[in-house]
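Missing here: one protein chain of the complex. Every other protein chain is in place.
Moving on to chain A:
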Amino acid sequence: MSAVRITGGKVLDPCHGEVGVVRDVVIKDGRIAAADAVDGPIETIDAKGGVVMAGAIDIHSHIAGGKSNISRLLMSEEQRAIREPAGEFCGCGGGLSTMTAHATGCRYAEMGYTAVFEPAVIASNARHMHAEMKDIPFLDTGGYLVLGNDDFLLDLIASGAGQQAVNDYVAWMLAATKTMAIKIVNPGGINAFKFNARFMQLDEKNPHYEITPRTILQTLIKAVTELGLAHPIHLHGCNLGVPGNEQTTLDTVKAAEGMPLHMTHVQFHSYGTEGDRKFSSGAAKIAEAVNKNPNISIDVGQVMFGQTVTASADLMSQHRNRGIASPKRWIGMDMEMDAACGIVPFAYKDKSFVNALQWAIGLELFLLVEDPWRIYLTTDHPNGAPFTTYPHLIRLLMDKDFRDEQFAKLPKSVRKHSILGELKREYTLEEIAIVTRAAPAKILGFTDRGHLGAGAVGDVVVYEDNADREAMFTTARYVLKDGRVIVKDGAIVDLVYGRTHQVKPDYDKSMEARLDRWFDEAVGYKAKTFKIADHEIRDGQGAVVHATARSA
């Protein structure tokens, strides 16, 4: 038996209504236990003056897979400039927006994150994703499978095969790729680009299949609901980055028709066309729609100024953006009748009207969406900024004076176009605990994460209660993973590995024969080669399969 007692800290556990309650947190055999659960020897951690929270959870961060590697390839200046320093726990990698696997685990852990989810697993690339995620220490991970541009699915919908067949296919794909949720990227648009379409509106027909993004979205919302997945459809909507896309976003909220829908990096989908430059903030309208529709949750995709790289499955959008690549290079790729990717290096500049307004739009969304349980802290790493900017972002949310100082540095034209200066709200520590822990756990369906109640995983963080919230959240005093101390005084002190989360809903076995034929005839290799076996996930150790309504 192993046991740890964290004493004297102020516990912040929004799931149990604890706001700064001074109590001991006891972890026994890797899970949180009652304060009196341990009789025998116990390691004690002094958290006096500190704030104790559950391990943080990043619901949307591109940490692995083919597009991350293309980003590293394109950003070799960054890799050369930023190397992991030598040390006992060094992985000899580097990078910031293109951080290598081992460094990703280290930098997240130092900030108190213990679970990070890769939101764009392309099915044909899933084996790569899993191999790479295995090399990320400290973090629990899992992937959201990208569907909605795959020719098999579009053909199923277009040919009227029916919802049941779609459900069976979705379940088959989740099991084959060992993923945990369904993501849609530009529904039907990535596919349409392969047929040479350049834009795809919510109600525009795919040039080949003649079905609309709305139909694809509604069909997949139904599928995950009927299969009983905990996480709703994770949607990167149509028209990313296009001025005027606020209307598409509002229409998409309506298209959900009250069913649960998670809309991701909404900052990139909240643009109006007002003003001299025909680019304006749609944050107020979008936030109002989110406030009125309890079925909708969002993450922001906050932009921060500086060099980064944008990596997306949305090649249709990234091909439009190729001209603004900085440095001037970019890579696109169509993939396997499945999806695509586009990688465009980009530097957000505070002197740029558009970039500065993007920054303000993200903050407006954070401050205008009222329910912290339906908004999650993300920069869409690395697309808006590297995840290492989270502490700065937290300070912007918690400290109005600091926010106003930063806002004042922006060009006057930008300040005229944003209401940010008028927004008085400051996030409380409790709200930060919600948007970085409790709420992400809830929307992902984890009952044993994001809180400090008995039975929860022993992922616990102790922060200094520092008035400078950026400093407070940059490095934790202690981070425990499954009850083991992995960070002490902001430095890595042990090496442990997390788990990979999956779902495995049941499907009608007649889908096997259909997909065998599809793979043989269209894809060109065998379905059985495509399917990932249990032993391929962390060498057969450390997979967590979550129950669904239709479990196998």
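In this text, a contact is a pair of C-beta atoms (placed from the backbone, for glycine too) under 8 Å apart; a residue touches a chain by one contact, two chains touch by 3 or more; residues count from 1.
The rule is short, and it goes like this: contacts and distances are computed from a predicted model.
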Protein name (UniProt record) of the chain left out of view, among "Formylmethanofuran dehydrogenase", "NADH-quinone oxidoreductase subunit H", "MGT family glycosyltransferase" or "Endospore germination permease": "Formylmethanofuran dehydrogenase"
Candidate in contact with the missing chain, chosen from A:Ile32, A:Val52 or A:Leu74: A:Leu74
Of A:Gly17, A:Pro85 or A:Gly160, the one touching the omitted chain in the full complex: A:Pro85
Of A:Ile32, A:Met53 or A:Ala101, the residue in touch with the unshown chain: A:Ala101
For chain A, the residues touching the chain missing from this view: 64, 66, 68-69, 72-74, 76, 79-80, 83-87, 90-95, 98, 100-102, 122, 124-125, 127-128, 131-132, 135, 151, 193-196, 208, 319, 325, 328-338, 522-526, 528-529, 532-533, 535-536
